Structure formats: structure tokens, C-alpha cells
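Pasting a structure here, questions to come.
Here the complex is missing one protein chain, while the rest keep their positions.
Then we have chain A:
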Amino acid sequence: MQKRTFLKAVFATALFSAGFSGLAHADVLANVQKAGVLRVAVPQDFPPFGTVGPDLKPRGYDIDVANLIGRELGVKVELIPVSSTNRIPYLTTGKADLVISSLGKNPDREKVIDFSIAYAPFFNGVFGPADSTVKGAADTAGKTLGVTRGSVEDLEFTKIAPPTVNIKRYEDNNATISAYLSGQVQLIATGNVVAAAVNERTKIRRLDTKFLIKNSPCYVGVNKGEAALLAKVNEVIAKLKKSGDLNQVSQRWLQAPLPADL
């Protein structure tokens, strides 16, 4: 008897909250345009996508994209700092209208929220000097390639590596990068964000993308059932790509042009 009451209560709560959240989600795009404010969840602890600047305001790739989308929609942007664990809950509970927080797509997340088209590159790849002609794993044959031991790029590259590539496995990213900068290896496998950070800090030896090992670009997260908002965000991102605005953001924060296939 008690059990049944409990179940009823659960059921009622579920129904209630479903109805409630349904209300809250009713056409966010219209609400945003009415209020003139777009609330965007952004990272503040993940350079170069989002950090706190010297003026204590958030800054980074994601913040620039949020402001560009706000500009295109003709509304003010309210930035909501989130962490990587609570960024999706902020969206699903209606505390934010969009999540622009270096969010990658996977099947589990796709069950909970919708994703826009990609707005930022995020990948592991092989990097090397501009004059290197390496275009794929096969071209690394006979070359020395540095990588951080046990990293995703180590495991993934080892699978596709030709037998004659000389892989040097270093203890940490710092040693891998030092090996490249001091000319001990011809190429390194690492993440594009790491490569960007290196290119920003030193001009000793530039890191240019040679080919991708594992690609997981970033998407804007939108609540389910917000077709109008999603369509608008996609339209804006496509426009920003075409106008070169997004390319400027990429140059500013990742020291590299936006990949053509993004």
C-alpha cells in the first residue's frame, strides 16, 4: 500500500515537472528576442576556450562566439560561467539558453540535448613545421615523431603508424614539446589546443597541422524541442563561417585558421 502511494507520488512529480519544464522551454528564441538577453553558459577554466581575463571578465574562443551570436541576433549576451560537469544541467534546467562550452558530441549527450553545427575545431593530430610535406600517417615513415606516452594520441597513432616511423615517447606534454622545439623530433602528435598554446608562447619552431588522428569538434548545445532556436543558431554559425568572423576568432585563440571542412 505504502509502495503504491510512493509510486503515485513519483509519477505525479514526474508529470508535474515534465509539464513545468515544457512550459519553461516554450520557444526560447521568442523569449530571448522579447527579453533582449541571450543567456550563454561558457567555460572559465579551459583556455583558450574560456578563462578569466586580467579584468576578471571571462574571455576566450567560446566567449567570442557567444558575443558574435548575440550580435547576429541583435540581443545582449549574459555570460554564465559553468564547469565541464554542470554545463549540460545548466541548459536542461533552463538556467541558460545556449551552452557554448567546448562541448563535444556523443550519443549519450545527444539523448539529452540537441547540437548545432560545429563552431570550433578540437582534435588530436600530427603537427610539424610548415615546410614538412607529411599529409597522412603513411608519410611519417622514416621520420621521428614525439608523443606523450600513454596519451590518447599515443594509443591512436600507434594503431595507424607505419612500421618505420621512429616514435619517441616522452613523459609529459612539456617534454614532448621541448623535444620538438629543440629539434630532437621532426613531428609531434598532440592536441590542437596544446599546439595553439605553444604557437602563442614561442616562435622558435611553429607547429602546423599535418593531419588529424582523432576529431571531436565543438558544438553549441541547445535544449531538445527548440527547433526554431537551433535553426537560428545554425544559420548564424554558417553566416559567421562565411563572413570570416569565426576564422578571426580561430586565429585569435587557436593561432590557426578554421579548418575548411569544419
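The definition used in the following text is that a contact is a pair of C-beta atoms (placed from the backbone, for glycine too) under 8 Å apart; a residue touches a chain by one contact, two chains touch by 3 or more; residues count from 1.
Just so it is clear, contacts and distances are computed from a predicted model.
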| item | value |
| --- | --- |
| Chain left out of the displayed complex - its UniProt protein name, from "Amino acid ABC transporter permease", "Cytochrome C", "Cell shape-determining protein MreC" or "Heme exporter protein B" | "Amino acid ABC transporter permease" |
| Which of A:90, A:170, A:219 or A:253 contacts the chain that the document leaves out | A:170 |
| Sole residue of A:76, A:105 or A:149 that reaches the chain not shown, by the stated touch rule | A:149 |
| From A:38, A:179 or A:229, residue that would touch the chain that is not displayed | A:179 |
| Residues of chain A in contact with the chain not shown | 146, 149-150, 154, 168-171, 175, 178-179, 182-184 |
